[in-house]
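One protein chain omitted, others in place.
Showing chain A:
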């Protein structure tokens, strides 16, 4: 799987395949073998909580995923990786956030948190100027968060729904 992370010196690509990780920053490329780093991933069923991993040298790494961001804590250091918007490219929509295209009223929510959608499926219906407008999934996705409720008035560009893009497998 190929990821594009934001770094201070521009985007960096991370390609994870089996036990190998290739990191490319600018023109430089680095290769890591996971077996040299990780001993075991301590399993947890709750994807929203803190996860911990035992590393080969006995140290514990902890991480937490929050939408398109991951936070890591290892050996007293904390850092975060933020996926750049290019991850979400497709169908003209580039952001994980679905924003209100106009001021209006949410008349129907046709999805729920955790539901998966194919590109083009209706997520919610927004009424404006007595017309109903369907807000559709811009790419294959899973609904992470619904910010508005039925009957609520919204302004233009207010965030309605936050999606997690489902990556097509590249292999």
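Everything below uses one rule, namely that a residue touches a chain if its C-beta (ideal position, glycine included) is under 8 Å from a C-beta of that chain, and two chains touch if they have at least 3 such contacts; residues count from 1.
Everything that follows uses one rule, which is that contacts and distances are computed from a predicted model.
Chosen from "PspA-associated domain-containing protein", "Cytochrome", "Nitrogen regulatory protein P-II" or "ATP-grasp domain-containing protein", the protein name that UniProt gives for the omitted chain reads "ATP-grasp domain-containing protein". In the complete complex, the residue from A:14, A:98, A:137 or A:154 that touches the missing chain is A:14.
Interface residues of chain A facing the missing partner chain: 1, 3, 5, 7, 12, 14-16, 21, 23, 25, 28, 30, 32, 34, 37-38, 41, 43, 47, 50-51, 53, 61-66, 70-81, 83, 114, 116, 140, 142, 166-169.
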